[in-house]
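Below is one structure, written out as structure tokens; comments come after it.
Then we have chain A:
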Amino acid sequence: MSDKKHNAILIDPKDNIAVAIENLKKDQKAIVKGVDYYEEIPLVQDIPFGHKLALTVLQENKEIIKYGEVIGVAMQNIEKGEYVHDHNIKGIRGKRQAN
Partner candidate 1 sequence: MIFNGFKRPDQSVGVRNHLLVLPSVVCANDTARLIGQQLQGAVYVTHEHGCGAHYHSSSDQIRRTMIGYGSNPNVGACIVVGLGCETMDAEEIAAGIAKTGKPVAAIVIQKVGGTIKAVSQGVQTGQKMLAELSAQKRQECDLSELIFALECGGSDSNSGISANPALGVASDLLIGEGGSSILSETSEIVGAEHLMAKRAVNKEVADQILEIVHRAEQEGVKQGLDMSNLAPGNREGGLSTVEEKSLGNIHKGGTSPVQEVLEYAFKPSRKGLIIMDTPGYDVESITAMVAGGAQVIAFTTGRGTPVGCPVAPVIKICSNSDTYGKMQDNIDINAGVIIDGLSTVQEVGQQIFQELVDVSNGKLTKAEQLGFGDFSIYRPLT
Partner candidate 2 sequence: MCKKEGLVLHEKDNVGTALNDLTAGSKIPVTKNQTITLTEDIPYGFKFSLHDIARGEAIIKYGEAIGQAKDSIKAGSLVHIHNTEGQRARGDL
Partner candidate 3 sequence: MFLGYKRPDGKAGIRNHVLILPVHRMVNSVAMQVEKMVRGTKISITTGEVGRSSKDRETIARTLLGLALNGNVAGVLVVGDNRYSCKELNHEEMAEIINSTGKPVELLDITESGGYYNAITSGARKAHKLVLEASYYRREPCELKDLTLGVKCGTSDPTSGVAGNPVVGKAFDLLVKAGGTAFFSETTEIIGAEDKLAKRCVNEKVQEKLLAAVSQIEAKAKATGEDIRNINPIPENIKAGITTLEEKSLGAITKSGSMPIRDVLKYGERPPGQGLYFIDGWMSSLSLPLGMAAAGANLFMYQLGGQGMPDLAPPMPAYSAGLITPMMYLTGNPRTCLKAEEFVDFCSGDIMEGKSSIEEMAEKLMESILKLASGTWTKTEIINLQDPVEFYLQDPCF
């Protein structure tokens, strides 16, 4: 474990995204901390406070996991360190399903 102050957190070990707890800038490293987890991830884009970043490459249709549960699927391929939000993932529930 590093002594460096973390700026993003991993909520559940099953998660494939992390949450920024500071406003993070492109070219900066996200220092992600969780229980028994530590990783430094170079960022591709700015990640605002409270928003999500990808911990691994997420292929299109890959389930996005937060709190250890599915919160939606990727609409496109998402790079590691990329900003994850409603422009590139979508929820499954509570709307008319496309047939």
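Following the convention adopted for this analysis, a residue touches a chain if its C-beta (ideal position, glycine included) is under 8 Å from a C-beta of that chain, and two chains touch if they have at least 3 such contacts; residues count from 1.
If you want to know what made the cut, all candidates are chains of the complex that A comes from, given by their letters.
Because the structure is predicted, anything quoted here is derived from the model rather than measured.
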All of 1, 2 or 3 sit in the complex with chain A; the one touching it is 1
The residues of chain A that touch candidate 1 in their complex are 5-6, 9, 11, 19-21, 48-52, 64, 66-67, 69-72, 84-86, 89-96
